[in-house]
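Every protein chain except one is present and positioned as in the full complex.
Right, chain A next:
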Amino acid sequence: MAEKVLTVDNLKINFHTDSGEVQAIGDVSFDLAKGETLAIVGESGSGKSVTTRSIMGLLAKNAQVDHGQITFKGQNILDLSEKQLQDLRGSEIAMIFQDPMTSLDPTMKIGQQIAEPLIKHQKLSKQAALEQALEMMKAVGIPNAEAHLNDYPHQFSGGMRQRIVIAIALIDHPEILIADEPTTALDVTIQAQILNLIKNIQQASASSVIFITHDLGVVAGVADRVAVMYAGQIVEIGTVDEIFYFPQHPYTWGLLNSMPTVETRTGVLESIPGTPPDLLNPPVGDAFTARNKYALAIDEQRQPPYFQLSPTHFAATWLLDDRAPEVTPPMEIQRRWQRYIKKHPEALEQRAQAKEVSTTLALTGKEDM
């Protein structure tokens, strides 16, 4: 396995609110290998942004880490002081947000904004930093960069602004780039360009990327591995092919099933009924039970453990237990499975053999893999 740059280990975070304790994420574990792109998918409130904000040390004041750790370069990020975190942010772990306008300073020339991390972290002279900023502007595809060095953010279109944000994030060659819905506010043609840009720069610099999005189409294009989050937990994680062609958790089925594909014509779209649970009073058992037509009796009583299908594929669903009845996934999912089994004849056998594993050990690869 490739070198690991980050390990999130059994992380549980609560938020104190006026109405009580919100259990934002519970027992989340995963790791990130050098050069890989891990996509975290989930709907609003699923905990994907809380997870990544905790990696940046950017949790809100009312957040409390109940337990767990985040290991980066041998140190637990959760133990770092604000000063240490500031050194980390922007230089070793950088972030791109959804709305470029909110992450740019409207009163500062963009050349200066791009150069700032170099002046702050590497103590470069302003002149040297600006020269590198210019190179970076060219690298992210800002046309006629020299002429725009002294322009302000409002003089650029949305797509160009996001390129500027990417230039700022990448100028210090971070080990990890966290991209939180970076293309959601952009038009599809611009989105395609930005996704390409992130990919190219990543390949050139061997950075690792955590890509947060709700768009499964984008995930299919950018991810090496995918973690599906629901109600503060990772319910399934695997390689991009495992998640898209051999998904196991009914929530993953529902997500893939509720998108119209090229083949979908008229008729009723499969939707997931209901809404996500209230994390103030999380349900007992599997949080997806109320919306899950494949739910078993045990789902209402005990939270399912992770079952391991392959060295990379884990799913938290009782359907993989030996005692579970065989269910028939939705048509669209069966179609995907068939494609997968053709290429991986061993897949069904692996599924039948899927073994229950302990959360942390399995997902962070501490178990022999």
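What to note about this one:
Heads up, the rule we're going with is that a contact is a pair of C-beta atoms (placed from the backbone, for glycine too) under 8 Å apart; a residue touches a chain by one contact, two chains touch by 3 or more; residues count from 1.
Note that contacts and distances are computed from a predicted model.
Of the names listed as "Acyltransferase", "Peptidoglycan D,D-transpeptidase FtsI", "ABC-type oligopeptide transport system, ATPase component" or "Sugar ABC transporter permease", the one that matches the UniProt record for the absent chain is "ABC-type oligopeptide transport system, ATPase component". Here the missing chain is touched by one residue of A:62, A:205, A:275 or A:301, and it is A:275.
Screening A:2, A:60, A:206 or A:259 against the full complex identifies A:259 as the residue touching the chain left out. Considering the full assembly, A:219 is the residue among A:96, A:160 or A:219 that touches the omitted chain. Only one of A:240, A:279, A:309 or A:354 touches the chain withheld from this view, namely A:240. Within the full complex, the residue among A:124, A:192 or A:298 touching the omitted chain is A:192. Touch with the hidden chain on the side of chain A covers residues 43-44, 158, 187-193, 195-196, 214-221, 223, 240-241, 244-245, 254-256, 258-262, 264-266, 268-273, 275-276.
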